[in-house]
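Missing here: one protein chain of the complex. Every other protein chain is in place.
And now, subunit A:
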Amino acid sequence: MKRTTMGAVVGSVVAGAVATRFLSARQRKWPMSTRAQDRRRPRWHVVTINRPPDEVAPGGRLPEPIAKLGDEVEVQVNRAVGDRGTALAARLRREPSGITGAASRLAGSDPLQAVRAALRESKMLLETGEILQADKPGTAKHTITGRPLDLAISRARGEGRL
């Protein structure tokens, strides 16, 4: 409960930051500059949500999984290209790189993993009303040869090309 309340507070703060952008979103060809265009790192990560913008961020309030990321990310909410719903985009303000980045990725503490997971979970919540859970327990047997796969599975919601 406490976490939910904090999430709502953080969400409201972030919502203020994106409200102006969101409210001015119209039929634009591409609402955000990409990394190649503005030569700025890190890159935007975007999901298209099959709901209208006013349902994705009603009154400027962001979906809870994204709101929980707080000031770590910049967020944009725009009409999706081709009128296919809403583009929810997030990018880290600072992305770990080099050895630190690789280590945090392996350890599961890479903030980019949290961004991807939050985008995917926001999309699921808005489109289906729930966040689909993996079957539990994942396996009854843990083997040495299965460890790399165990690791990949444990990071699978936060990894990928999103």
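What we mean here is this: contacts are C-beta pairs under 8 Å (C-beta built on N, C-alpha and C of every residue); 3 or more make two chains touch, one makes a residue touch a chain; residues count from 1.
The rule is simple: contacts and distances are computed from a predicted model.
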Q. Which listed name, "Lactate utilization protein B", "Response regulator", "Glutathione-dependent formaldehyde dehydrogenase" or "ABC transporter ATP-binding protein", is the one UniProt assigns to the chain that has been left out?
A. "Glutathione-dependent formaldehyde dehydrogenase"
Q. Pick from A:Arg43, A:Arg61 or A:Arg157: which residue touches the chain that isn't shown?
A. A:Arg157
Q. Where does subunit A touch the missing chain, residue by residue?
A. 48, 50, 84-85, 116, 120, 123-124, 127-141, 143, 146, 149-150, 152-153, 155-162
